[in-house]
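Only a single protein chain was left out; the remaining protein chains are all shown in position.
Chain lettering (A, B and C) follows the sequence in which the chains are written, and residue indices restart at 1 in each chain.
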Amino acid sequence: MESPTALVSLIIGLPLLGFLINGILGLSSTAYRSKKTLIGILANLAVFIPFLCALTLFLNFDSESAAAFAHLFTWMETGSFSVDIAYQVDQLSLIMTLVVTGVGSLIHLYSIGYMAHDEGFWKFFAYLNLFIFAMLNLVLADNLLLLFLGWEGVGLCSYLLIGFWYTDMSKSDAAKKAFLYNRVGDFAFLIAIFMIFETIGSLNFEVILTSLEAFSGNDIFWIGLLILIGATGKSAQIPLFVWLPDAMAGPTPVSALIHAATMVTSGIYLITRMSPMFVMSPEVMMIVAVIGALTAIVAATIAITQYDIKGVLAYSTVSQLGFMFLALGSGAFTAAIFHVVTHAFFKACLFLGSGSVIHTMEHVEHKLHDKGKDVHFDPQDIRNMGGLRKYMPSTYKTFLIATIAIAGIPPLAGFFSKDEIVMHAFNMGFGEYAGAMYFILWGVATITAFLTAFYMFRLTFTTFHGSFKLPKLINGTEGSEEYLHESPATMTTALWSLAGLSIVGGFIGLPNFVSKTFGGDGHINWLHEWLHTIAADIPLTLSGTAEWALMTFAIIVAAVSVYIAYKMYGNDQQEESDAWIASKFGPFYRVWKDKYSLDELYEGAIVHPTVNFSDKVLAVFDMKIVDGFVNAIAGTVRISGSLLRYIQTGVASNYALFLILGVILVLTILLF
Amino acid sequence: MDTFIFIFLAVLTIGSGLGMVLNRNTVNSALFLVLNMVSIAGIYLLLQAQFLALIQILVYAGAIMVLFLFVIMLLNLDDERSLFSKVRAKYISAFFLGVVTLSLILYSLEGVADLLPEISPEMETAGTVEALGDVLYTDYLFAFEMTAILLTAAVVGALMIAQYKKSNNGASE
Amino acid sequence: MIEIDWYLALSAVLFTIGLVGVLIRRNAIVIFMCVELMLNAVNLTLISFSSYHGDVTGQILVFFSLAVAAAEAVIGLAIILAIFRNNLSVDITKVNLLRW
């Protein structure tokens, strides 16, 4: 394959260019800000053209191709340490680039309609382009340092976009929370980078992965653990996941793009990239798997109790990310990436669908205000909805398709990826290290899959089936259903494209055993073939029969779950059914509803004691000693600055005096 | 003979220099400086730099100092009683710094006489106009041209600064 | 025969007199004259070296230094005129709006 430098420059450069054009022109000219069509088209092209470039690269690449490098320039160089702006095009980075730019393009398209009435339209698109730029740096980087820059860049953009409506206090708080939790993870990641550099003397992936023997077992464990902590921050896993649900405060396209499809999967990308190193430490693998499974079930149970349409989706995202971590921990790196891809499709579709719903509910509220009715309701609360399928058929159909996909019903995308993960977890049960633990994790995963189908159908049925409940719940909203409407074409186009991908997306990873059973060569899992040079997968050792049994079991679980959900929520019984669950599960339900009190736990276990301790003990120490010291230094600096300036008396002969002092100083140094 | 002339001129130079610094009357100071420059020109003659001795008198004593005197008269600044610094500490520190600087320079002059024992015999010809002109327009052409720019700039600049209340809008004057 | 030391020392003394003058005088014109004295002192050093080296470069340098002194005199006196117009004085201790 010829050098990809030109294409990579385009892929990386165009989003940056889009950001600069929209940012600078928007900042400097108010006239430009109102040209929303132009802004939207520019921003879209800045992502869509890179997508085409990535597609070109992809078509010229096959599973056996060696990685191609695009070294744009060396930023700085001293001795052995250099900062290279260099990109690596290989099977893994191509998949990620396609997802980022492809899903990114669709979400950009959707945003034109969604943000049409927002004042900060130009700013929004500038940020989105910047995000794409940072994300592409992250997935295409050929060294850890550049990856880290992209990693920080996406964090920054996420912070800016969550707090996009920064005038709303709770939203800027959510932004701060996301920022802080991410810093904890980033710090760990940075230490890991230092440790790697210290041992290998290079941060280049190729160099690191070919000189893994330089690490002691202990090093591998600690580096792996630190990278994992970094990944848990960015990919919202226990213990750092609490920021993600709050992050849904941002505009919905942001939730879809950043907090579902791309940024939050960067932790999975990073671990897959480093997979040859991770498989060397079974302990870390197990920790990864446990964290993943635990996050999956914790988030799924919380999701059951939520009423906020985006809240359910947020916890669902956390839960699905948990699945991906379980896959990583089970040595199924390909399956994790597979799930990243399919999840990007259906979750983006779900978020955008929810955005469409919220959009119309807000429209209803505005219309009512226009009519002079002073009513307030939460446009995101599913209890106010119901029966929307009549009014927004496209949104309904796409939402339903995506729900079926995430629930794991064949042959939609989610089924294949999730099944592969569960199967690998089961397979690891026969492994040498902590086998029993993996059987438990398999059980947890299966229960989570059941819960996933359940809460997703609960959400769909409550929102779209039955009757529109707002008029019954709130006075003054009678007849408001007439204001419900389908979203504009830019939005539905994006929805339908993503729904289509949710249907067919799974075919890139068909299970191999199916082919074997029917006399094939057992190589129908295209993704597996594609990534085999990069992902250090632990192979499946199960027999064909066992695999068939597991798959059938998974289908049954999902089907039963959907059936139960239909029975409980299919026809306006949301209130009674929630109450029934609450009574059945009693204390558990309360725990779920309180989100395991994790926010309070962090508050109570870490923040409060720290504050108390610092109040009582540290404060004294701080005030008397540390503060005193710091103030003394700062004070000395400021005072000496203030005093020194009075040397400058304004009289020229005094200046000459200092000049002569300088002469004496210079001559003294030279002559003696 | 040379020695006596030197001592005479040296005393004259230093005396007139001190006179310039210490005299309260600005016109007197300027006249002391003229005297100082003339006596320095005499020392140039001792050093066999005839041409420069001539220019010293013409340019410095003749042109530059006349300009000084002209400005002093123009501004009517003859008496400076009030303009003498009253702060004693300043005299002391200035004197102290002067002594230190002088001693550092004198210290560095140690041993020069051994290296350069006498006036070079070539000076018979080297101090003449021909000798100077010969190198000035060849080897030192660059500096010479730069000096031309310097003097042009000085004349224009002096006009710019000294013009009184020139109205600057579009150079109407 | 006078040794070069004497010329150089004389020059150094003159230089120092000018230097001290700059420090203690308050009249801008006199300060400027002190600077001229310093330049003269340096010229003396240059000519002494030139003569004892038997090298014409030093004299060339003095030539240029004279030109520079002339240019400085023109500019300097113009500036002093401007100061006098604004302040009706050439006392540099009164010219201290810009400080700290």
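Keep this in mind: contacts are C-beta pairs under 8 Å (C-beta built on N, C-alpha and C of every residue); 3 or more make two chains touch, one makes a residue touch a chain.
The working rule: contacts and distances are computed from a predicted model.
Undergrad: Given the options "NADH-quinone oxidoreductase subunit N", "3-methyl-2-oxobutanoate dehydrogenase subunit VorB", "Oligopeptide/dipeptide ABC transporter ATP-binding protein" or "Multicomponent Na+:H+ antiporter subunit C", say which is the protein name UniProt records for the missing chain.
TA: Choosing among "NADH-quinone oxidoreductase subunit N", "3-methyl-2-oxobutanoate dehydrogenase subunit VorB", "Oligopeptide/dipeptide ABC transporter ATP-binding protein" or "Multicomponent Na+:H+ antiporter subunit C", the correct UniProt name is "NADH-quinone oxidoreductase subunit N".
Undergrad: Just list which of the chains on display the missing one touches.
TA: A, B, C
Undergrad: Can you work out which residue in B:M20, B:A131 or B:A154 touches the chain that's missing from view?
TA: Once the missing chain is taken into account, the touching residue is B:A154.
Undergrad: Can you list, in ascending order, the subunit B residues touching the missing chain?
TA: 104-105, 107-112, 116, 138-143, 146-147, 149-150, 152-154, 156-161, 165, 167-172
Undergrad: I need the residue numbers on subunit C that touch the omitted chain, in ascending order.
TA: 8, 15, 18-19, 22, 28, 31-32, 35, 38-39, 41-42, 45-46, 48-50, 53, 55, 57-58, 60-61, 64-65, 68, 71-72, 75-76, 79-80, 82-83, 85-87, 92, 95-99
Undergrad: Determine and list the subunit A residues touching the chain excluded from the picture.
TA: Against the missing chain, subunit A presents residues 24, 27-28, 73-78, 85, 637-638, 640-642, 644-645, 647-648, 650, 652, 654-656, 658-659, 661-663, 665-667, 669-671.
Please note the rule applied: only the chains that are shown with their structure count from here on.
Undergrad: Which chain lies the greatest distance away from subunit B when centres are computed from Cα atoms alone?
TA: A
Undergrad: State, to the nearest whole Å, the distance from the C-alpha centre of subunit B to the C-alpha centre of subunit C.
TA: Chain centres of subunit B and subunit C, defined by C-alpha means, are spaced 6 Å apart.
Undergrad: Which residue numbers or ranges of subunit A touch two or more of the other chains?
TA: Residues 657, 660 of subunit A touch two or more partner chains.
Undergrad: Multi-chain contacts only, two chains or more: what residues does subunit C have there?
TA: Residues 19, 23-26, 93 of subunit C touch two or more partner chains.
Undergrad: Provide the residue numbers of subunit B that touch subunit C in the complex, in ascending order.
TA: Checking each residue of subunit B against subunit C gives 2-3, 6, 10, 13-14, 17-18, 20-21, 26, 29-30, 33, 36-37, 40, 43-44, 46-49, 51-52, 55-56, 59-60, 63-64, 67-68, 71-72, 74-75, 77, 80, 82-85, 90-91, 93-95, 97-99, 101-102, 105-106, 109, 112-113, 116-123, 126-127, 131-132, 135-136, 140, 143, 147, 150-151, 153-155, 157-159, 161-162, 164.
Undergrad: Residues of subunit A touching subunit C in their complex?
TA: For this pair, the touching residues of subunit A are 645-646, 648-653, 656-657, 660.
Undergrad: Touching residues of subunit C toward subunit B in the complex: what are they?
TA: Residue positions touching the partner: 1-10, 12-21, 23-27, 29-30, 32-34, 36-37, 40, 43-44, 47-57, 59-60, 62-64, 66-75, 77-82, 84-85, 90-91, 93.
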